[in-house]
Every structure is written in structure tokens, then in C-alpha cells.
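Note that one protein chain is taken out, while the other chains of the complex remain in position.
On to subunit A.
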Amino acid sequence: MSGPLLSVRDLSIGFGAFEAVRKVSFDIEAGETLALVGESGSGKSVTALSVLRLLPPAASLAGSIAFEGQNLVTLPEPGLRAVRGNRVGMIFQEPMSSLNPVHTVGRQIGEVLAVHQGMRREAARRRTLELLDAVGIPDPQRRLEDYPHQLSGGQRQRVMIAMALANDPKLLIADEPTTALDVTVQAQILALLKDLQRQTGMAMLFITHDLTIVRRIADRVCVMTKGEIVETGPTAKIFSAPQHAYTRHLLAAAPQGKPLAPPADAPEVVSASDMKVWFPIRRGLLRRTVGHIKAVDGVSLSVRRGETLGVVGESGSGKSSLGYALLRLIGSEGRIVVLGEAIDEKSGKALRPFRKHMQIVFQDPFGSLSPRMSVAEIVEEGLRVHRPDLNAPQRADKRDAALREVGLDPGSAGRYPHEFSGGQRQRIALARALVLEPAFLVLDEPTSALDVSIQAQIIDLLRAIQQRHGLSYLFISHDLRVVKALAHRLIVMKDGLVVETGAADAIFAAPQHDYTRQLLAAAFSETPHQLPGAPQTD
């Protein structure tokens, strides 16, 4: 066949007056993987959706998208349907919302086969089983009758892949297919995609913001920013010799630096022993407790002044529950000592004086700020509770100092959260915590929802604040690269239990536990096949 499989020329996409994508051109050869890389708002997902014309009706499309010589921009709707899900498959970021919760897995895959190949029930069932087997779902016979909620996140994404592959597409468009998954699962899915590609010879358009994934999976890379492709080239070349300033900026943006050396014999700020967070499972008419979900099961820790304790684990490992329990935001058992006083027996009003010593910053900067309060009100809220002695100008002074501390202009205090970007919002959340001058800060995935370049800035800011005030952090994250840049000591959690603990340097250099090794391999390896002992079950 002559010419590339997919050839996009001068593609522009606009939403009203706003141009989301400007004059983008790229080619994909048969069997090749092209990665479209960019930060949020760069227009990469819109570009991917436009290939199958899946954009909302408000979007206007200009340019040409030629797939096997057919221009998809002008193709009428019936012709498009023959392409969608048939010759071009697509997988999305969030497997839970991409699968219909009221239909079984078997029925959803069967539907794709029935629509495009007119397969009868028996034939469809046989093909579905084949597909599920191919994407590595154990015991597919039984899984056929399962509903999406009965599967794990990784399994759901595998089902999505099976659906996309059902009709042997020539091209697979993957829009951030691993972003919602844990690192080890992420690695398995990437390996699976690479494997399937080798078997079927399909091409892949891979949209992601994560450069480590690009390095592992892509043959060629297009770097997008602000709706334009600024650089295109083979993966190795982009990583070794980036030409464009933005690409260099993106590559340099990975969280860097080392944690500061903590003072040698600093006093203990927070300690906890044998912490347990158990959620009862109730069954039957009388709601008798038949068992417990052990979110945190017997964890002990201590944090010294000026020290960062990293808590690492995958989703469901209990790391966030641990942070919440330490702040007494959820019920727990076990002794918690803050600044020399036990707080695990205290509640309500008695607990309030301790709240100002320990604060929390959340993952989602869009959910953690009340949309109806101005920045000034948000930052001052804690002062109103803990420093009733201050009058309005004094409060305003403290607020402005906190805003300056996190690198925001105090003049913006009258504005509302929606007027700020994600990174700025995270700074506001940090200012809200810092204004009380706490001794201990729980950081619950504070960088996970941010773009890489912003991540690095927030990490630098956290380090600077720690140095200035001798703050102690409990840094909860699934992202080992971020943890490495900040943590002095590490707790690795799995299923509510601590599997490994010790100095961060030692663990990164020589992990003792199998699970730790797996996490490290998934986070730092450069090819999808360096996964020692990665099990195939999710």
C-alpha cells in the first residue's frame, strides 16, 4: 500500500471564537506507534477525538484527515460509522465511565461484533471469549457474565481494549489509557498493548501527558502545546536531542532535586503506634458485623521536626486513610501523639486546639476549595476559628503573608477559585493550611492532578517552605518520582499493611520487599518488559 495509514493535514478545531487546535499535521504508518504528548489544555485529546469526528456539535473542523485514502472530515455519517469501532478502535482514559454499568461485559463486546460484522450470538460469544483471553482476563468464561463494577480498574481497561480490538482495527486510538490506573497495572496494560500490536500489526495513536510512558511505547513523538505541534521526531531523538524550547522544558520538568538533610536529632512532632482503620462489613437484616475491611491495619510511624515521611502505595492500599486518621478526620484505633500530647481519646471541642498544629492539602485542587468563597475567605477561615483574638486588618496581614509565602499575589485575595489555574489553586490550598502556622502537614497526593511542569514547581515550593519553617510532612503519593524528590523516610503500604519502611535513599537503592521492587520497576524502568515478577492478574 502506498502512503501512510492516517494522514492529518492542517487540522484546525475551534469552539466558537476559541481555537483549540491550529494547523496540526501528522502521519501514522501502518504498524507504527505515534505518541501525542502535551500538558492539559494543549489540544491533544481534541485532536484524537476529531479523527473519528467524535467532537461535540459546537466544534468546527477544518483541514483534512485521510484514513486509508478516505477523507474523514467530509465523510457522511453512515460512512463514518463503518470506520468507527471497526477499522479504527478507540480506548478512553476512564474505564469505569466508558463501559455501560447495566450491561454485562459479554454483551457489550458482542454488540460491537454484531453491529460491524453481523455476527450471530454463538459466533459472537466465541469471538468474545477469544478476545478476553487475548487481553489477559483470567477465566473469561466466567467473566463474560460479569458487570463492569465486578471487575478491577485494570480488568475494565482490558475489556475496553478487547472491545476496541474486536473488529481487528488498522488503527487504535488510545486517549490516556493508563492515567487512571495504578503504576504496576499501568505497566501491564502498556505491555499488553505493545504485545497486541506485535501480533496484529495495527498502528497506534497514543495520547498521553506522561513522558515515561512515551519513552516506553512510542516509535515517534509529536509534542503539542497550545493547540500546535511544536516538534515531531523519533522517540529516541526527541529524548536525547530535543530541538524546541517547549520540549526541553517538558523534559526538564520532571520532579528533581533531593530532600534537604533534616536536623540530626530533631524532636518528634507526630507519632502513632498500631493505627487501625477498620470499616465494618454488615450483612443481613440485623446488620450484624460479619467482618472488616482493614483499610489501615496496625501501622506505626513517627515524624520528626523538619522531616518528610513518604507514604507510598497503590490505590486501595490505605495510605489516604492513614493520613485522614492521623488528623482524626476518620475514626481509628491506636495511639496518636501530637507535640507530646495524645489526641486519640479527644474529640469535638477538645480536639480543636490541636487542629491548628496539623493541616492537610488534598489531591484535587478543584474540589478542595469552596467555589462560593473568595480566596480571602478561604484562607482566613482557619484564623477565625483558631485566632479569635485577631481583628480584621491583622487577619488580612496574616492572610497576605501566607499568600506571598506560596507565591501568590495578595492582591488576588478578592477573587474566586475558578479564576485560578490548577497549580495556583493548589497554592491557595497550601496557603489555607500555612496561615495557621502548623507543625505538621499531611499532603495527600498534592501533585497528582497537576501537569508535570507545575508538579515540579509545587515540589520546589514545598521544599522551600519546609526549610524556612522546619515543617514536618506526611507525603502521600503513588508517584515514586515525586516522593523521591521530597521524602527522607518511606513507608510502603499494600492492603493496609506496611510492607517496607526505612530511609528513602536505602529503599530506592536496594528495595527489600518484592512489592517495593515491582513499584520501583514500574515507575523507573524505560521499557514495558522490565517487570520482574509482575503477575498477570490485576
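Methods note: a residue touches a chain if its C-beta (ideal position, glycine included) is under 8 Å from a C-beta of that chain, and two chains touch if they have at least 3 such contacts; residues count from 1.
As a convention for this text, contacts and distances are computed from a predicted model.
Novice: Given the options "NADH-quinone oxidoreductase subunit K", "Ring-1,2-phenylacetyl-CoA epoxidase subunit PaaC", "ABC transporter permease" or "3-oxoacyl-[acyl-carrier-protein] synthase 2", say which is the protein name UniProt records for the missing chain.
Specialist: The missing chain's protein name, per its UniProt entry, is "ABC transporter permease".
Novice: May I ask which residue of A:E268, A:E381 or A:D495 touches the chain that does not appear here?
Specialist: A:E381
Novice: Of A:F26, A:F206, A:W278 or A:F362, which sits in contact with the chain we cannot see?
Specialist: Answer from the full complex: A:F362 touches the omitted chain.
Novice: On subunit A, what residues meet the omitted chain?
Specialist: Looking at subunit A, the ones touching the missing chain are residues 324, 327, 329, 351-352, 355-356, 358-360, 362-364, 367-370, 372-374, 376-377, 381-382, 385-386, 392-393, 396-397, 400, 410, 413-414, 416, 429, 432, 436.
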